[in-house]
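Right, one structure below, let's go through it.
Only one protein chain is missing; all other protein chains are in place.
After this line comes chain A, so read on.
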Amino acid sequence: MFGYPTSFDTLFDEFARINRELDDAFGAWGAPASIRATARGSFPPVNIAASDDAVHVYAFAPGLDPSTLDISMQRNLLTMSGERAIERQGDADYYLRERFGGGFRRVMTLPEDVDPDRVEAAYRDGVLHVQVQRSEQGKPRQIRVQ
C-alpha cells in the first residue's frame, strides 16, 4: 500500500488505485467521508499526495487570476477560496455551458504533522500547487540497532 512511485504516471495509478480500493471496501455506501468533504464534482477538483518531507495539494483550477486566490492554513486545515469569473458573450447563442463560474471554497484536512508556517503556492498551466512541509518529528527516523 505504501509504495514509493516516482514518475507522474505511477502516481496517478496510485490515485486511481486508492479510489478503487475505497470503492471496493465500502461499495455503494461510499467511504466514510471527512466531515469537511464536498460533493464529487466540486470546483476545483484536487489531488493530494505526500512524501516524507511535504504534503502536496494540486488544485485543477484553470483560467484563474492567481491574485484573487485566497489560501490559508490553520493547523492542518488548508482552505482555498476564490472567484472564477467566466466572461459570457451577451450576444452569442450558447450550446453548452459546462464550465464552473462563480465563487468557490474548499477546505482540506491534511496529515497532522504538517507545519502551517511553511507553505508555498504556485500556479502553472491552470494547476495550483500548494506545498506544505511536514515537521521534523513526523519524519520517519532510522533506528540503529546496537
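Odds and ends about this structure:
As a convention for this text, a contact is a pair of C-beta atoms (placed from the backbone, for glycine too) under 8 Å apart; a residue touches a chain by one contact, two chains touch by 3 or more; residues count from 1.
Quick note on the criterion: contacts and distances are computed from a predicted model.
According to its UniProt record, the chain left out of view corresponds to "Heat-shock protein" among "Urea transport system permease protein", "3-isopropylmalate dehydratase small subunit", "Heat-shock protein" or "Heme exporter protein D". Listed by residue number, the positions of chain A touching the unshown chain are 2-6, 8-9, 11-20, 40, 42, 44-56, 58, 60-64, 86, 88-89, 91-100, 108, 111, 123-127, 129.
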